[in-house]
Structures are given as C-alpha cells and as structure tokens.
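Yeah, one chain of the complex is gone here, protein chain that is, but the others are all in their spots.
As written, the chains take the letters A, B and C, and residue 1 is the first residue of each chain.
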Amino acid sequence: MNTIGTKKNLTLPRRSLLKGMAAAGTVLAAPGIIGRAVAQSGDVIKLGAPFHRTGIGAAYGRWYERTALAAVKLINEQGGINGLPVELIIEDDGTDPKRGVEAVEKFSAEHKVDAIFGHLFSHVSAASAPRAGELKMPYFLCSEAHSLAAGAFNRYVFQPSISDVKSQVSSMAPWITDNLGKKVTMIYPDYAFGYDHRDNLRAAVEAQGGEIVGDIAIPPTETSYTRYLPRIPLNTEVIYHVLVGPGVLTFVKELGEHLGSQRPEIFGFIDSLEAVSFDIPQLAYLEGTHFWEAMPRYAQPNQTSFDKFYREKVGVDANGASVDDPKSVATFSHMFSVWETLFAMKKAMEMADYKGPKQKIAMLEAMESITGFEESNEFPQGRKIFNGKMHQSFAQQNISKVVDGKLKVVHTVSPEDTLYPDEADYTKMSF
Amino acid sequence: MDIVPYLLLATLEGLVQASVLMLTALGLSLVFGVMRVVNVSHGEFFMLGAVAAWVCANLIPGPPYVPFIAALLIAPVFVGALAWAADWAILKRINYNPEATIVSTIGLMYIIQQMTLITFGPDAQAVDAPFYYTVRFPWFGYSGYKFFIIAVAFVLVGGLLYLLRHSKVGLFMRATQFDKETAQNFGIPVTKVYSGVFAVGAMLAAIGGVLVVPSQQAHYLMGHDPLLLSFVVVIVGGLGSIPGTIAAAILIGMSDGLLSVFFSPTLAKIFSTLLVALVLVFRPQGLFGKAGR
Amino acid sequence: MAEVVLLKTKGLTRHFGGLKAVENVDFQIKEGEIRAIIGPNGAGKSTFVNLLSGRIKATSGSVEFAGEDISRMPAHKRVRKGIAYTFQITNIYGSMSVLENICVAVHNRLRPSLLSRNHVSEVDIEAEAAEAAKTVGLGDRLEEVAGTLAYGHQRLLEVAMGLALQPKLLILDEPTQGLSDSEIANFKEVVREVNKTTTVLLIEHNMDVVMTLAEQITVMERGTVLAEGTPDAIMNNAAVQAAYLGASA
Partner (left out) sequence: MSIHNKKLFLLCLATLAGLFVLQFLLSDYLVLAFTRILILAVFAMGYNVLMGYTGLVSLGHAMFFGAGVYGAGLSSYYLGVSLPVAFLAGILAAIVLSFLIGLLALRTQTVSFMIVTLMFSQAAFLLILYFSEFTGGDQGLTLPTSARSFSLFGLEVDMTSDVARYNLALTVFGVVLLGLFAFTQGPVGRLLVAVRENEDRTRMLGFDTYAIKLLAFTVSGGISGVAGALYGLMFGYIGSAFAEFKISIEALLFTLVGGPGTLLGPLVGTGLMTLLFDRLSGVTTAYLIVIGALLIVVTLWFPTGILGTLRDRWLPWLK
C-alpha cells in the first residue's frame, strides 16, 4: 500500500513549519503586487533576455549572456538609446518551451519590458513567438530556425542578425559539390533542427546535380556512434555532419577509428563543435576537413578592426576562447547574433525616436523599413541584407578549413548569394 | 558494406555496451535484490564516475594512464561514500519504503545533476584514453581501448560473483536478501548490509562511468540512458537476480547494437521501454526467472 | 432446521511448491449450522477457508455453493454470492470511522454496480451500517476512528463488516484470538445472534468457544480431514486426541 501520503512519522514541529509556509507565501506573492505599483517608469529602456542558462542549451546560454552584458554595457557607455539607459533583465528558460512562454509572460506583464530577445533553440522559440505576438511584445530571435522566414510566426517577431538554416545550407551546397564531391552522406540529429538541414541540403545538393547517397539520423542523446558508421556508403565523396549535443567529440574520434586514413572529404557545420576546443587529441582527425562558420572563431590574417573590437569587448581571445580561461571556448558562430540584435534594436528605436511602449508600433515599422546593416563595430560579423517582409537577415557565410588545429577561412559567400525567394510577408499582417 | 563486417561491428559494439551495462545494471540489481528498493539516482552515480575521471585527468599529472588508474580507484570510493551518506541521511529514515525511496531518489537525481551542472559546467568534456591503439580489420578500424573495457568489466563481474558466493559478506547479503527478519535473528547487521549494498551498487555504476569516459565524454546529463538501459536489463533479467541480470545485459547490449543498426534508434528505444513495461505486466519474474515464490 | 447443503467441496487441493497444504478435502456444511474447524497449527485450516472464500486459488477440486459451482469464481464475486470472510489478523480501515468501515460493506450489497446509480441513498446505507454495529455492540462508537479502537472492539468491527454483507455463510478465522474472557463471552452471544440468520463457519483454537458454539466440528490435520462429528463425538475420538494432544504437547 502507498504510504507516502498516509504515513505519520512526522518529526518536525508542524505548527512552526506551517507558519513558515504561510510567511513564505506572503513573500512569494509580494513582488508581483508591488510590481503593479512601480511598473510604470519610462525613463529607462528595459530589455528582457530569456537565455538557456540550464538544460540542453546551457553551453550556448552562458555565452549569450556574456555577449549581451558586454553589448548593453557598451550601449550605455555610449549614452544609451535615445538618451535613455538600457536595463537588461535575464531569466532562465531551462531550454524548455513551457518555461520559455512563462518567461515571455513574465517579461511582458511583470517586468514590463520594451522588447524581448535572445531565444536560440527552435522548440523554445516556436512556443514563445506566438505568445509574444498575443502579448504584443516585440520579440527578437537569435536563432537559425527557418520558421520565421517561412511565415509561421507574427508581425512582432524578428531575426535581424543570424541567417536561417535554409539560407546557410543552400549557400554552402554549391561550394561543396564544386570542390569536395557530388555524392554526399548526411549525418544529422534526429529532431527538428536536423530535419531543417536534411531537407534543405537535399534540395540544394540535387539542384547542383549532386546526390544524397546516405542519410543517417542520430538521436540527440546518443553517446556512441560507431554502430551508425557502417551506414556510410562506400561511394560517399563527402560526409556532411551537423551534430549538436554532448557526444560530438566521441563522434569524431569514432569516425576516425572507423574510416582510418582513407576517408572521404568531410564537411561539418560548426554547430557540431561550438564551445569545443579544436586543439585536443580527440579532434586531430578533423585536420584538413571543412566547416561552415557564421563568424570565424579564429582571428584571420585579414581580421577587421570590428572583429577585434568585438572580441575585446566580449572578452574573447584570437582563438575564440575566454580571455580569462583559454579552455573555455565560446559559441562564436552564434553569439554574435545577440550583440548584433541589440544594435539592430537600437537602430530601429533611434529611427522611431522610441521613448516607451507607446511607440512600439513605430519601432517595429522602423525595423521593417531597414534594408540592411553595414559591417561595423555594431555588426562585426559582416554586412547583411535585411528583408523587412520576412523579418529575416541574410548575412555573409564562411567556409573554413582545419589547418594545424585552427580554422582558416577558405571561402566567403556574399549576402546576395544566400538569398532565396520570399516565403512570407509579415507587413501584410496586422499588429 | 557487406553483411559480415556489419555484423562484426554490431557484435563488437554490442559487447562493449553489454560490458558497461553489466556493471551499472548489476549495481541496480544488487540494490533491488537485497534492499527491495529502486534507486532512480543510479544513473547519476554513473555520471559522477565519468566526471570524477575527468577531474582526475585534469588534476593528476603524468601520462594518461596515471590519472586513469587513479580515477578507477578514487571515483568509486568518492561515489560510494556519497551513496553511503545518502543511505544514512535519507533511505534509512524512510525505512526503505519502496515508493518513498523512488520519490526521494528522484529528488537525489535532480540534486546531483544540477550540482554537477553548477560545478562542472554544461559542456561535454573529453578524457584521454590510457592508451591509443586502433585494431585494423580489413573493412574498418576499431578502438583497442574498447577491448580493454570488455576485459575489465568481465574481470570485475567475475570477481564480484566470486565474492558473493564465497565470502562472509556475500553470505550476509544473500541471507538478508532471502529474509530480512531471519537474518536479523541470526545476528547479521542488516542495516550495515543495506548501507554497504547501496554503496557498492553506486560504486559499480561509478566504475562503469570511469571506463566509458575515454571512449565517450563526460556530461552532466549522461546518466539518463544508462539508467534507462539498466532498468531494462534488471527487469528483463528478473528483479534482483544476479545471473539473470548478467544474461540480460548481454542480450540487451547485443540486441541494442543490432537493432539500432537495422532500425531507427528511436524505434529501438520505444521497443525496449515497451518491453520493460510488458515484461513487468505479463512476466514479473523476468524473462529468465521461474514463476512462483 | 432444513437439511439443505449450503456449501460442498470435492477433492479440494492446494499445494505450495512441494507442500500439500490442503489435500483432497471433501466437506459439506448445512444451512443454519454453526460449524467449527479445529486442528493443530499448520493443519491447513486457514488455507482451506481461503480456498472457500477465493482468496487463494485451488490447485484442483471443486467448490459448490448454494447449488452452484463457484470453483472458478474470483473472491469478490463469491462475496456477492453470500460468502463473507473475516480475517485472522484484524483487517480494517484504520483511518476511517467505525461507521464508514461498515458502510463500505453495506455499499457493496445495496449498490453493487460501480457507476450506475440506483435509488439507495447514503442515508439508507448508513442506517444499515449502524444496525450492524449495534448487533455486535459497537452502536455507541460509530464516529470513532477505527484504528484507535481497542483490539477487542476491532475484532467486533471485523465481524460487523462481515454481518453487514448479510451473507449466507460467515467465515470467522480465529475470531477470539487475543480477546479477554469477558470479551469472549460477549462474542459468543454475538455469534449466536448472527446464527439466527446466517450459517457460521468458524476456525477456532479456544476449545471452550468451540464446544459451546459448534453443532458440528471438523478436525483437520496435515491438510486432510481427520474426523467430523458432534462436539461429544469429537471429544471422544481417539485419533483426534492423539493428533491434538500430540501437537500441542
């Protein structure tokens, strides 16, 4: 019989415990009630940042937070936005859709922020974006998901910095088929993010006259990969891998053991190795292989002053690691989107002379009117085209080769070559 | 690839998986067999073993085999002590009530996981293998270290079985498992046996974690899958039966390897979870156990 | 009394592994009777009545109740047919009140279907439950929490729950165990009262209770029936004396 609910071996004095509980209840409720009284301010611009502090996105969340703090500090040093200081409020969303929505509600109703930014994982943003629209809350994604550009969200949602997966993949494919080989085997995680790659790559490769010869989906929680590797067909010319999760090093090591020296070409998305150091023995096998990078992790010989400025402010060295701890490697190809998004928001707010939530619509319309961003300290990743109808940026892309344990950019795709026909027009929706 | 190398690879992978599984599942099975409780935080003890190996690799200088051997000794002691403390602080106080134990070990699972996240961080960390050697088959290469895992696991399990059969401690454990009251009447210190068994179960998981980490990576959420698979093994093998557990570990380890090669791994997981549920419903004594008692 | 056979077993057998707990028992009880089953510890008495109530499944043999073969019937259906069973170890709902305890039993009789409603109200159920409590002498303790009752009262509550079922056959498994002499005297009265409407089957160690209450006695040993007859006949049966005295010596 169940005894959890009925057992009577209490040893604590219950009366005092109950009193404590009651007191705790009052305290719990208090901030919200007080919040009602002081919420109206208007002399500060509040930005809500729901970051993945815990859960599967935690490695990214840590760096997103660090980048956001650096950018906000810079903005405030430069006099804030329209003369108003910027206040950053961070909540953990646990990389969980349910909690993501809760965070959006909390920012909107309790903190009464002017805008929300910073969601990365697509299941979290898929749940949060509709709710943000209902709460009429400007919501800026720092994610690669294609959902926004595909028209799945609403007029309050923008992605002003990082390109979406479709654009990334389709702009890479011609280079892969031209330079590495036409028979491609894909290895990708068995969930939504992986399917975006699977579907877009297949289309793009076939458009170039190439062929997908192998298609291997791996569950994101997998820790050992050897048993999947025999599925790589022998006629494979290029292995395309995009894996996220804790097992990537294992994957590379096992790939090395499995294939030995007679390997096909290998092309990976840097997502596989974000926050992972390259100069470790387990990754030696990747020497000579290629990666897509949104923003080069290793400072290149032709490094721009903007890149240098950005690294200095965030506290990242020339190897893409923390200046305090060379072993702590950044999620360099993603976190710039936090930086750039903040400056994109700043630009839109300045265009609308934004002072408070009453000018929300004006700010969003200003955002839609933007056509692009020039490479600068504010946009260190590079020049980008902004499509106001789709609410989506199209940025330059890099292909890098692993040389001596470092990533060296060998090819750059201009923003123009990453475009695809419009799939949505949010300006036709109402606010 | 032909079918022969395919099967060879699946067999090797299955053996490695079975070896690690044998260690972790034996821990779980031992605890259930003697104490009649299910420890949901068992997977976290496995994870702590792996993390301990990483800590050793970072703190102890010398060629990779030095910290590895150190970890093989330190990790089980540390994890065993932790389990002993948990037994003292929690399980003893709820009198090993089976349901309360599940609820409180779920609590323990979250605490260990999150403490590891806070201290160890969210990143997966690699640990050098004590040696690098790739066995080259005509069709593919295979890590020599994985053969080492198989060997160590079998030696350990053999030693454990010998201990259970032929030592006084083993006798105490079997007596307690058979009938707690009678054992107490015969002067066997049942509470000590419980604490000891709980600690030993955790130590086995920790050794599994140390062994696995050079071929995989340490990560704070890595305890989940071993827990699930250990559940499968322990239940299919018959709750509390040591030989059943070993047989089931080999069966499940091998078939998991084969199933995932031929089917979607998600489908393989669905299959194994349903197998557990249905075995418990229709054959609660396990697939290998005899009915009755 | 009418000589109608209420319950009949044929070749009833139950083995636990190699142990023959009940072996090939043929047994009959007539309507209106008070029957006692006695025998040394381990004779298979409890197993035997558990086979009758359906708590334990028979290895072989048959049970017939009121002319119907109930061998394959699950326990709760046998209860509904009219076989009530009170436990050897007190087995009540400790956290419920006396009245609620009995209500559960009455509920079964008045409203057997779980979902469909009939016109029996909660008031009727409680009235009948109170009646049953009164019969065993717990009428003034209806609101007391059962778990806090004295042991003797718990035994009476157990009987009251059996009574509330208004069974045709009431099986009492060692009902006087642990009761004081005065409680036993009261208990005997209760059983006599009950017997006006119900056949009683009693497992009992207390020979005084057996001799004053039972009309017929069945003696079991090692899973089989050793002897059967009136109290006097049993008292004078040499085999019984040997088995009994031998066992208790």
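Note that a contact is a pair of C-beta atoms (placed from the backbone, for glycine too) under 8 Å apart; a residue touches a chain by one contact, two chains touch by 3 or more.
Model, not experiment: these values are computed from the prediction.
Looking at the complete complex, one finds that the omitted chain is in touch with A, B, C. Screening A:45, A:68 or A:126 for touch with the missing chain picks out A:126. Only one of A:53, A:166 or A:384 touches the absent chain when the whole complex is considered: A:53. From the options B:108, B:218 or B:247, the residue with contact to the chain not on display is B:108.
Contact with the chain that does not appear here is found for just one residue of B:90, B:135 or B:254, B:90.
Although one chain is not displayed, chain C still touches it through residues 53, 55, 74-77, 79-80, 84-85, 87, 91-96, 100, 103-105, 107-109, 111-112, 114-115, 122, 125, 161, 165. Seen across the whole complex, the unshown chain contacts chain B at 36-38, 90, 93-94, 98-100, 102-104, 106-111, 113-115, 117-118, 228, 231, 235, 264, 266-267, 269-270, 273-274, 276-278, 280-282, 284.
Within the complete assembly, residues 1-12, 14, 17-18, 21, 24-25, 28-29, 31-33, 35-36, 39, 53-54, 91-92, 94, 96-99, 101-103, 105-106, 108-110, 122-123, 126-127, 129-131, 134, 147, 152-154, 190-193, 195 of chain A touch the chain that is not shown.
As a convention for this text, only the chains that are shown with their structure count from here on.
For the pair chain A and chain C, there is no chain touching both partners.
Put simply, the chain closest to the centre of the protein, by Cα centroids, is B. Using the mean of the Cα atoms as each chain's centre, the chain most removed from chain A is C. Chain centres here are Cα means. That of chain A falls 73 Å from that of chain C.
Each chain gets one centre point, the mean of its Cα atoms, and the points for chain B and chain C are 50 Å apart. With touch defined as above, chain C holds no residue shared between interfaces to two or more other chains. Multi-chain contact residues of chain A, defined as those touching 2 or more other chains: none present. Put simply, chain A touches chain B in their complex at residues 2-4, 7, 54, 56, 58-59, 61-62, 190, 217-219, 221-224, 226-231, 234, 245-250, 253-254, 257-260, 275-276, 280-282. Interface residues of chain B facing chain A in the complex, by the touch rule stated above, are 1, 5-6, 9-10, 13, 16-17, 97, 99-100, 103, 114, 117, 122-124, 126, 128, 134, 136, 140-143, 215-217, 219, 221-222, 224-225, 257, 260-261, 264-266, 269.
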